[in-house]
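With one protein chain removed, the remaining protein chains of the complex are shown where they sit.
By letter and in written order, the chains are A and B; residue numbering begins at 1 in each of them.
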Amino acid sequence: MEREFTRRELGKELAKAVLQVGTPPALVLAVGPRIFPQVKERIEKLLPFLKGHEEPAHHLPPPLQEYEAAKHRYGFGVNTQVCIGCGRCVRACKLENHVPLEGFAYRTWVERYFVTEERRVYADSPTGGLESFPAKEEMPELKGASIKRSFFVPKLCNQCDNSPCTQVCPVGATFKTVDGIVLVDRSRCVGCGYCIQTCPYAARFKHPALHVADKCTWCYHRITRRLRPACVEACPRHARIFGDLSDPQSDIRNFLRQEDIYVLKEEMGTYPRCFYTGYRLGVT
Amino acid sequence: MTKTLSLGLKTMRSTEHIILAFKIILVLLLTLLAMRTVTVPVPYGEFHVFQERTIQSWLNEVPLEYVGAKSCKASACHRDQIDLLSSSRHKDISCESCHAVAVGGIEEKPVDCMICHTRLGARPENFPQITKSEHYPNQRCAKCHDPHAPIPMMTHPMPVARKGRQACLICHLKPAGEMQELTVPGVSSEFEYLFRPPKKEFEHGGERDCISCHTLSPSLAELATMVHGKDVSYCPRCHRAGGFAQGDFR
Partner (left out) sequence: MEGYVFPNELHVIWGLTIVVYPYITGLVAGAFIVSSLYHVFNVTALKPVARFSLLTALAFLLICALPLLLHLGRPERSYEMFLTPNPTSAMAGFGYIWAMYTILVLLENWLSFRKDIIEKERHSKGLKRLFFRILSLGSDTTEESLEADHRVINVLAAVGIPMACILHGYVGFLFGGVKANPWWSTPLMPLIFLMSAIVSGIALLILLYVITCGIRKVEIDAECIQSLVGWLIGFLIIDFTLEALEILSMYYEWEESWEVISHLLAHKLKLSFFYIQFGLGTLLPLAGLTLAKATGDNLKWKVGLATGSSICVLVGVLFMRFNVVIGGQLFSKSLKGFIHFDLPMFGREGIMILTCVMTLPLILLTVFCWIVPPWPEEPRAETVAMPFERAEPL
């Protein structure tokens, strides 16, 4: 049936359509803010697991009074020439951050590299260095090879300035703070694992108990109180250096005055904040 | 006179059911959007509210386990170990590195020395490392090396010091004038200098214990000046001021 609309009829039709379509959302907008808090409370009471698992709060520090994140820019240094691979840092991190001891979850770990005379590079990291290292004779690939050099390389999250992990999180649960640390919001992470896949340094892992993404935070809860990260505390050799890049007298600024500073996987364009010195060929 | 507006509607006839379908979809979408506006405190693409909440949680709801060496050393307890440590080879190691923190307290038993001091090819050559099977494998490390003052020379482990002269001669074997042979097996030659004896047999005071003069003074330099006589300030430790005749010892 052909219908010819007059302007007035068209206007009426449109108005009717808008009213039909717009009324339910308008109702929601009008009534929603009033009833939403009660609804939320009800749901939270009925479904406690939605809030996520909470660890028992024990010996919490006193609340931090004033912390101006904008005044700090943290950086980390690693001196592979002095690391002895004792693994105290790995253990300290696990204890400080309640990372499960089993389950292949490491916020920080130590690797050992072997460079042969022909410049082939081999590496190992048994249990991440947690129980130190066995003698090199136990590695089958090194049978018969003449080692030119071997050294230890501690690894941790680089808190990249252009981090791929913050780019790909579908819900924005991981983000970079103003003072330079990449944090994970445990109450919003859905555990999809995309960030774990995109980290070029394999610094992230799925928490075995919480089923969310987790990673080294440079002990954010410590550094904001002017303490040092647990791994830096525990290192007996000053192989790990932590400090505030905005403070010219800090350890990290002193460290960076050295000649041969490098970063890992520079070609990835992640602009890491963790700087290394020492032999670099083959270090991945 | 009414104007007929076709707007292309003439070509689409009887489209009411299609328009109804689109209306239903639109209502659903707009209602969901409205619900989101009510429940989520930030617009699309912004996360600052959640981020601030996370940061606050990290700042205030995370327990601290490690205390930090500064706090340990500032305390009034364990002063003797701390003082011993303060001038030893281990002075830069945090207390908690060896006395590892367990969740909820400090572990009493310190770590196995071999975690750091086993010989590994990847460890720097100038780092003291031994092959346990070649270096007194059946002894406890602490028999000769006080963990808070590990070099058994100037800074003495109390067990060794108390045993008197015989204990010193375990390492300081040869008489004066001869280059000390390393009597400590399994240690790299880097540390040879630690075992040089005094140039002269130190007859001073006869049967006096070594520790009477080689006291808990950690500095190598002090030892050197004492031996070479450049600094006489040590003498008054035993001799009263004014005379160096025999007798009259303190």
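Operating definition for what follows: a contact is a pair of C-beta atoms (placed from the backbone, for glycine too) under 8 Å apart; a residue touches a chain by one contact, two chains touch by 3 or more.
Remember, predicted model here, so these are calculated numbers, not experimental data.
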Checklist entry - Among A:78, A:203 or A:274, which residue is in touch with the absent chain? => result A:203
Checklist outcome for this item: Of the candidates A:19, A:64, A:101 or A:121, the residue in contact with the absent chain is A:121
Checklist entry - Who touches the missing chain here, A:72, A:88 or A:188? => result A:188
Next on the checklist: Contact with the hidden chain only, please: which chain A residues?
Outcome noted: 1, 49-50, 52, 104-106, 109, 111, 121-125, 127-128, 141, 155, 164, 167-172, 188-194, 196-206, 210-213, 268-269, 284
Checklist entry - If you put the missing chain back, which residues of chain B would it touch? => result 12-18, 20-21, 24-25, 36, 39-40, 42, 44-45, 47, 50
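Please note the rule applied: only the chains that are shown with their structure count from here on.
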Checklist outcome for this item: Taking each chain's mean CA coordinate, chain A and chain B are separated, in whole Å, by 24
Checklist entry - So in the complex, which bits of chain A are touching chain B? => result 1-8, 10, 17, 20-22, 24-26, 28-29, 32-33, 36, 40, 57-61, 63-64, 67, 69, 81-82, 84-88, 91-92, 95-96, 98, 112-114, 132-133, 135-136, 147, 150-152, 172-173, 175, 177, 183-188, 217, 220-222, 224-225, 227-228, 230, 233-236, 238
Next on the checklist: Which residues of chain B touch chain A once you look at their complex with the stated criterion?
Outcome noted: 2-7, 9-10, 13-14, 19, 23, 26-27, 30-31, 33-35, 37-39, 47, 50-51, 53-55, 58-66, 68-69, 90, 92-94, 96-98, 100-104, 111, 115-116, 118, 120-124, 127, 129
